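One chain of protein is taken out of this complex; the other chains stay put.
This part shows chain A:
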Amino acid sequence: MAQLALRNLVKRYGSTEVLHGINLEVADGEFVVFVGPSGCGKSTTLRMIAGLEEVSDGVIEIGGREVNHLEPKERDIAMVFQNYAIYPHMSVRKNIAFGLRSSKMSKPDKARRIEEVAGILSMTELLERKPSQLSGGQRQRVAIGRAMVRDPSVFLFDEPLSNLDAQLRTQMRLEIKKLHQRVGNTIVFVTHDQVEAMTMADRIVIMKDGRIQQVGTPDEVYHRPQNTFVARFIGAPSMNMLDAEMSDGRVIMPQGQAIQLGGLTTAQPGRITLGVRPDDLVPVESDMLIQGKVTVREPLGSETLIYVDTPGGEIVVKADGRKPPAVGEVVRLGADPANLHVFDRETGMVLR
């Protein structure tokens, strides 16, 4: 049974619709990450699940019961905010205890539970401090502790790491993932950082303009993007998109090369977009896909990004860092046909 289900969820602010029917089922114990560009409706979705925003249309179910009209506290959820929102006038212990206010636990049980949570988050010695005496990472941990202490059936995180510096963010990312493996609650996590999404999620939900673009494991969304938006959004640097034509079931490249591809869902002749990741392009002698002149090199250590000017536009290639082609050199690039993505140029939908 799904722990959390969204059925045809719609949100309107006045006459503007910002969510256009979200459908999603989240299994018990699953770690789901919502990702998408700014303004796509991630926070709105999360806040509707939390009960902080009214549902305009559709149904939200948590643990099998409809919660549309329940107060946040009755939904058995907990939320961690981007700004932490821990109360500055209360000690860490009090802040965490706040999460237990509506619980029916006895006093000693509550105290034990707070100690336990503090132990898990390794901040037992911080319990008597005030938030102003904590670092950013520690504050975020207090916020997580306040959410954890109630053992909710669904944890909601709204960009909890975006205020931390890069190093701390990587560390907290790992900590949250470990925490999830340890406590096993269902987690819905919102971010606009695709690396965060890829590294933490069991399943990623990619959103754009109030619509879900694709739902899948990190592997699926990376290797089998359903449309050009997902293809470009996931993976860094972004997938190269080349305009091409399709005729007789073959893809004709801008420079005239024809490639035979299997598994196409349509053989209709027409304009297509051919997607290929920078990692999948390799210098070749024969079976060339495209060629062009190297304009810029960006050494990253183990590999070097090279920018190649081609008739189909500029493309990025991840080259071996030890012997990258020189600027000005003409390179012939090819790719394993299995790693090519074919999209309809009009609709952006995948064709195989």
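Please note the rule applied: a contact is a pair of C-beta atoms (placed from the backbone, for glycine too) under 8 Å apart; a residue touches a chain by one contact, two chains touch by 3 or more; residues count from 1.
Here is the rule we use: contacts and distances are computed from a predicted model.
Hidden chain, UniProt protein name from the list "NADH-quinone oxidoreductase subunit NuoE", "Carbohydrate ABC transporter membrane protein 2 (CUT1 family)", "Rieske (2Fe-2S) protein" or "Cyclase": "Carbohydrate ABC transporter membrane protein 2 (CUT1 family)". From the set A:Ile77, A:Ile187, A:Ala319 or A:Leu351, the residue in touch with the chain omitted from the display is A:Ile77, counting the whole complex.
Residues of chain A in contact with the chain left out of this view: 50-52, 71-73, 77-79, 81-89, 98-99, 101-102, 130-132, 134-136, 139, 146, 163.
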